[in-house]
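Have a look at the structure below before the remarks.
Complex shown without one protein chain; remaining protein chains in place.
Showing chain A:
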Amino acid sequence: MAEKVKTGQSKSAPKDAQVIISIMKDMGISEYEPKVINQLLEFTYRYVHTILEDSKVYANHAKKKTIDVDDVQLAAKMQMEKSFTNPPPREVLMDVAKVKNVEPLPPVKPSYGLRLPPDRYCLNGTNYKLHSAPSKKGVKGGKLNSAGYKVVKRPGSTVNLPKTQTISMAKPTPKVQPASSVKTQKPTKVKPMEMDILSPDLGQSSLSVGADVESSLKRKREDDSDGNYDMS
C-alpha cells in the first residue's frame, strides 16, 4: 500500500514537490504513496490562495494598498476557525456525558418487528404527503384516484426519491403511477408548497467541507465589503 519514494524520483520532481518531500522527511514520515505529494501540493496551493484572497479583502477594507503581515494573520485565523476543527475538549465532553448519563436507560418496548425510531427519523417512510384535493378544483385539475386523493408530484423530485419508500408494508402506500393511467398535473400548475418533503436529509449529509467553507466565506466577504463594522 505504502510505497517508498525513491530518492532518484525526488531529484526529478519540481522544486515545490521537493519541498514537500523534505517537510515529510522532517516530520519523520518515510513511507507514503506518491500521490500524497500531489495532494499536499494541491492543498498548499489552495490554502495559500484562499488566505491571500482573504487578506486582500482585509487590506482593501483597511484602505491599505498592500497586504501586510497583520492581514495575513487575520486571514489565517479566520480560516483556522472554519476549516480545521478539532473535537471538543475532553472536559466539555465529560460534562455532556454527565448530563446525559443521569437519565436511566429507557425500558425496552415490547415489539415483535424491527425496533426502529419514530417514523420521522427513519428513511423508510414516504417522503411526500398527499393532500385531499379541494372538490371543485380537483375535478378540473386532474383525475382523482379511488381513494379521493390527488397525487402530487414535485417537479424533478422523483429522481432523488430513495428506493426505501416501497418497503413500508404496514401502511397502504399509494403508488405513484406512470402518467398513462393516472393523469398527474403538469408541474407548472402545481404550487411548490403542496408537496412537503418529510425527511429532509435523506441523501448524503453535506460534509464536503471545502465547498461549504467556500460558500460561507463568500458570504462573509460580501458582508465584510458592506462595511458594517470597522476593522480597526
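Everything below uses one rule, namely that a residue touches a chain if its C-beta (ideal position, glycine included) is under 8 Å from a C-beta of that chain, and two chains touch if they have at least 3 such contacts; residues count from 1.
By definition in this document, contacts and distances are computed from a predicted model.
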item: Undepicted complex member, UniProt protein name, chosen from "Transcription initiation factor TFIID subunit 5", "Vacuolar fusion protein MON1 homolog", "VAMP-like protein YKT61" or "DNA replication complex GINS protein SLD5"; value: "Transcription initiation factor TFIID subunit 5"
item: Contact set of chain A toward the excluded chain (per top definition); value: 1, 3, 27-28, 86-91, 93-94, 96-97, 100-101, 103-112, 114-118, 121-124, 162-164, 166-169, 172-173, 201, 204-205, 207
